[in-house]
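To start, I am sharing the structure in question, which I have written as structure tokens.
Removed: one protein chain of the complex. Kept in place: all other protein chains.
A, B, C and D are the chain letters, set down in written order, and residue numbers restart from 1 in every chain.
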Amino acid sequence: MKPPLFLFRHVTKRFGDRVLLNIDEFAVSEGVCTLISGDNGAGKTTLLKIVSGLVKPDSAKVQVKDVEMSWAKARAKIQRSVVYLHQEPYMLDTSVERNVAYGLRLHKEPRASIYEKVAEALRWARLDHLAHRNARSLSGGEKQRVALTRARIVNPSVLALDEPTTNMDQQSRISTYQLIDELRNEGMAILVASHDQTGFTPIADHHFQLLSGKLIEVEPAFKRSRGTNITRLPG
Amino acid sequence: MKPPLFLFRHVTKRFGDRVLLNIDEFAVSEGVCTLISGDNGAGKTTLLKIVSGLVKPDSAKVQVKDVEMSWAKARAKIQRSVVYLHQEPYMLDTSVERNVAYGLRLHKEPRASIYEKVAEALRWARLDHLAHRNARSLSGGEKQRVALTRARIVNPSVLALDEPTTNMDQQSRISTYQLIDELRNEGMAILVASHDQTGFTPIADHHFQLLSGKLIEVEPAFKRSRGTNITRLPG
Amino acid sequence: MESLTDASLKALSLLVSGDAELWAIISISFGVSLQAILYTTPVALLTAYALAHFDFPGRRTLVSLFHTLLAVPAVVVGLTLYLILSRSGPFGDLKLLFTQTAMVLGQMALSFPILVAMGHSALQSADQRVWETAHTLGATPLRAMFTVMHEVRYGLFAAVIAAFGRIIAEVGCSMMVGGNILNYTRNITTAIALETSKGQFAQGIALGIVLLVLALVLNYSLSTLRHRLAMQA
Amino acid sequence: MESLTDASLKALSLLVSGDAELWAIISISFGVSLQAILYTTPVALLTAYALAHFDFPGRRTLVSLFHTLLAVPAVVVGLTLYLILSRSGPFGDLKLLFTQTAMVLGQMALSFPILVAMGHSALQSADQRVWETAHTLGATPLRAMFTVMHEVRYGLFAAVIAAFGRIIAEVGCSMMVGGNILNYTRNITTAIALETSKGQFAQGIALGIVLLVLALVLNYSLSTLRHRLAMQA
Partner (left out) sequence: VSAAQRPIRLATTTSTDNSGLLRQLLPPFEEQTGYKVHVIAVGTGKALRMGRDGDADVLLVHAYDDEIRFVSAGYGVNRRDVMYNDFIIVGPESDSAKIRGLKDALSALTKIQRTKGPFVSRGDDSGTYKRERWLWQQAGIVPGGSWYREAGQGMGKVLQMAEELDGYTLTDRGTWLAHKVTLPHLKLLVAGDERLYNRYGILAVNPKRYTGINFQGAMRLIEWVTSQQGQDIIKNYKINNETLFFPLAVTH
């Protein structure tokens, strides 16, 4: 088995007196989908943001390709590899198309090829009819789909999804599960924090419960074999 | 049977060329819980906002106590009776306690009694430990619970809830279903727009699907008898 | 020949030995400008709110107009007010020319557009949901307005600070309608203009430093207050 | 004593028959102020972003300081620059006194604090998620900054407009370091000051109206442009 992309060790995060996170080990591995569940305020968002390099932990070590370093040292590497999807995604004050193109346009790619990719991704998300609308005027579920499309089009090594299916209708949720499954099978590492356990346990390779700052492995309800198509709506 | 509190007729709403809503009749009645489902962008939020007096329809009549008038005329009455819970609730930049107290403090009620009520409501929502935190720093689910508490404490005749359970953990979702059931039994009219059908169909008296701008009655999966306790987590 | 350092040193020594005349000048400056800002702020913020919140024909033109009014020199405002208050003008009988009241009026006119423009820009950035939340929870339009203002209070605060800075630092209008009369309408800036015209640069800079120090004290206390309130909230 | 109506009518008739001297004055005004705002804006917005985005000790004091600098009278800035550029000052050899360059420098100093203060207030109101979204999608810190600025562009726009208004309307500094030399450093405001001191109120107001009209045209075109861009986005 390949070593994990990132192995986080001894992650702690405090807010005032309260120790929110105190995690011994957390692995982010290629082609593995990890589901994190837990009560409101358990620290799921905080953990995903630490893993994405957006929130500074009080202490943490990160092992990158067998080299262990501090989180601060690893931060730049992490940020290059991980794309984080906000629990309440922010729509940039511009068109849906440009929102989705944002990540691609940061790199030197020909405009034509960018907008081809964007058009395709929008078709997948059934958002093509909204391409030229300002993303701020969309409905809740439409926004959520724009955000997911905007994150995945960058094609990062790791995708950290914070409640990716909130506000989505049934069909979108199914496509999201399918997409995650596909991306995972293509080798992407996927982290999902969600209360939608019924939806995500079938595709997750690991399922952790965040409880009192610790990650506890949950035995998945039924272990899926790779490549299965999800057509039945769970939950 | 009592007449409905508000009977909305011929509600239409257009965005550009697109006719979003074209509803013949929609009743808001005391002690009735109505679930509205529909695809993303179907118009659920728009409908709830029209019913709450926040968004102006292109045309609509409202029958209030057997008197029919234009929406614009009825608006003030509507706004006094209906409290709308945003799909993405806005936290006022102040403490959780003051967020929840906001609606009560608008009326001439003694401060002591207000904060007693607030404390009780916060206990119910398991938010009492967060009472003095700035509401902006809460987790997604905590915010959602603050918003629900803030809306229901006003004790309006009609509660319009837009995706009230998003981001909530299981226990909070169950309490929310219970709360809605209780409030309905006490005579409140409750409107819910949600993709969480499994959760809401058991308590809803009516279930409409919003499709191509029309409301279509859906036969509930199983008709609940009033007063049943919901202890099983749906979905 | 005094150098910049000489001038600054002189200025500082003048500062330490504050005398009655200096304090009269200072209190006229702050008295007039604080009055002006106090009277103008409510009306200006109401105007800004109306421009940000209500959609009516000509709104954009009106906003442009207020932006433009920022570019009106203080002396032109002073000149206009002068002609209005002059004995040959429509309000000559009030005998307000060369009084502090005239200075307050002038500074009100000067601070109004800046308060409206900056206030509008702050209020415009408020989330639409603030108003909706307030409104649906039972707030009257007035209460909802206060809630919106509370949410963008830092922006409004910056607007008031900017407007105050503008008028406490202006000289053209105060000179014109106040007349720079010693112990009566001479404020810090007209005194600086006088010292400068005499070639007494050290005194001019000294007064500038006085103004700076007092404004810093004022701003820092306000900022500390604001910070405390934010901590509490 | 001529009445306000007389003066305004005279002013308008002067406006219609624009002559070479008037146009020299106008072009000096706009040339100097546009240059100043052009050079200052990038640095000021960077500073504002740093103050809004990075947490470092003394940050709050620094923000207070910039707010305070808004209250520094133009003439004090002018005086200080004068002493620096004077033959007897440290940079006397540059022979910049009584040149347009000196005026540009003075107006840069004047516009800097207002751009920083207003820009900071706009940038501070930006959602933290903007930066996070940009960053996580692969933006460099610089690109993320531009994204944040784009999200609060109306606030930044208002800041630039306010700063431009401040400097095109200021007279103290231009008079001091420019010297009001005809066809060379005489701009609209120093010309107004001159006319006013001569008791030629009509000419003063005429120039004020010229300034107003030109500023209105400028603002309205910018606002229309902004509106169009917003429609497209």
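Going forward, contacts are C-beta pairs under 8 Å (C-beta built on N, C-alpha and C of every residue); 3 or more make two chains touch, one makes a residue touch a chain.
The model shown is predicted, which means the values in this text are computed figures rather than measured ones.
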Listed by label, the shown chains touching the absent chain are C, D
Checked against the full complex, the residue among D:Thr47, D:Ser86, D:Ser125 or D:Thr147 that touches the missing chain is D:Ser86
Per the whole complex, from C:Thr41, C:Thr147, C:Asn180 or C:Ser223 the residue touching the absent chain is C:Asn180
Residues of subunit C touching the missing chain are 1, 86-87, 97-98, 175, 179-182, 184, 186, 190-191, 193-194, 196-201
It is residues of subunit D that touch the chain not shown, namely 1-2, 86-89, 92-93, 95, 97-98, 179-182, 184, 194, 196-199, 201
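FYI, only the chains that are shown with their structure count from here on.
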Subunit B and subunit D share contacts with A, C
In the contact graph of chains, the distance from subunit C to subunit D in steps is 1
Dist(centroid_CA(subunit A), centroid_CA(subunit D)) in Å evaluates to 46
Subunit A and subunit C have mean C-alpha positions lying a whole-number Å distance apart equal to 50
Separation of the C-alpha centres, subunit A versus subunit B, in whole Å, is 30
Subunit A residues touching 2+ other chains are 88
Where subunit C touches two or more other chains simultaneously, the residues are none
Among line, ring, star, complete and other, the chain touch graph is ring
So, in the complex, the side of subunit C touching subunit B is made of residues 127, 129-130, 132-140, 143, 147, 150-151, 233
Subunit C partner, complex, touching residues on subunit D are 1-4, 7, 60-61, 63-65, 67-76, 79-80, 82-84, 88-90, 114, 117-118, 120-122, 124-125, 152, 154-155, 158, 161-162, 164-166, 168-172, 176, 188-189, 192-193, 196, 201, 204-205, 207-208, 211-212, 215-216, 219-220, 223, 227
Subunit B contacts subunit C in the complex at 52-54, 79-80, 82-84, 86, 88-90, 92-95, 98, 102-103, 106-107, 134, 150-151, 154
